[in-house]
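Excluded from the complex is one protein chain; the other protein chains are retained at their positions.
The block that comes next holds subunit A.
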Amino acid sequence: MMEQIIEVNNLVKSFGDKPALKNVDFCVRKGETIGFLGPSGSGKTTTIKILTAQLAATAGDVRVFGEPAHLLKDPARMKKIGILTDNSGLYDRLTVQDNLALYADLYGVRKERIREVLAMVNLLGEERTPVKKLSKGMKQRVTLARAILHKPALLFLDEPTSALDPTTTKQIHEGLRELNREGTTIFLTTHDMDEAEALCDRVAFLHDGEIKLFDTPQNLRTMSGSPTISLLLKDKTTVTVEPDESGAAAIAGYMASGNLLTIHSNEPTLGDLFVQLTGRNL
């Protein structure tokens, strides 16, 4: 059996009498990248806060590295964890370098590592800039750099690329995959289907505090129905056919008559499945 890094059984969290998480169960295995996908208010941040002992669960069993999450606060164990949340702030008046130097000292990491993480988040050259002069996306990248400074065994990312442009996002994804290859288990939340597909081994659909589905992106996609094929013809009309014998015959016919311009396969997306399942857009 593979080593379980996170085990959650019957987790319930209520704020007053308002339920935020209802009976959540899941496991994360060593080396996996897991994504929690869900609309605003579905309980993603609440889940991360409970896993990192910032919030106490109302009921249920939550284990991280095999021990109850609320026992996490121990320097030796905190060194194995990295966290990026929207509520773990940076020091505005300090420079990027000084912000990271503080954490390098707290984690006992050598200072040269700062350059490595800044390269990964594409901020080399900004070492001397005070954080208050950075854009929102740049701050998010500094926070990410801080979270991975010590190459944690388990990394929590709460919407890591929500403020970033597509190019930077791609670069961050590459860095995260690299970190994962080096052995970091990643737990991330996102609104972004493409991000989940690009990074995650398994994806959970969270809606109204419940996990509706938890599977690999491929399995989830096949669950949402078979793909169709769109044909663009010379007269600019579009014909949609099924990927079966009749479809093949139709395509062969158009090709033989020289009428076919392009063929395009319509893969169902995780977004489509999410809407089917919950009646809600992400």
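Here is the rule we go by: contacts are C-beta pairs under 8 Å (C-beta built on N, C-alpha and C of every residue); 3 or more make two chains touch, one makes a residue touch a chain; residues count from 1.
We take it that contacts and distances are computed from a predicted model.
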item	value
Complex member absent from the view - protein name from UniProt, among "Formate dehydrogenase alpha subunit", "Lactate utilization protein", "Ferredoxin" or "ABC-2 type transport system permease protein"	"ABC-2 type transport system permease protein"
Hidden-chain contact residue, picked from the options A:L102, A:A163, A:A198 or A:L213	A:L102
Touch criterion as defined above, residue of A:G41, A:G66 or A:G89 at the omitted chain	A:G89
Absent-chain contact - pick from A:T33, A:T52, A:T168 or A:T278	A:T52
Residues of subunit A (touch criterion as defined above) contacting the omitted chain	52, 54-56, 73-76, 78-79, 81, 83, 87-94, 98, 102-103, 105-108, 130, 146
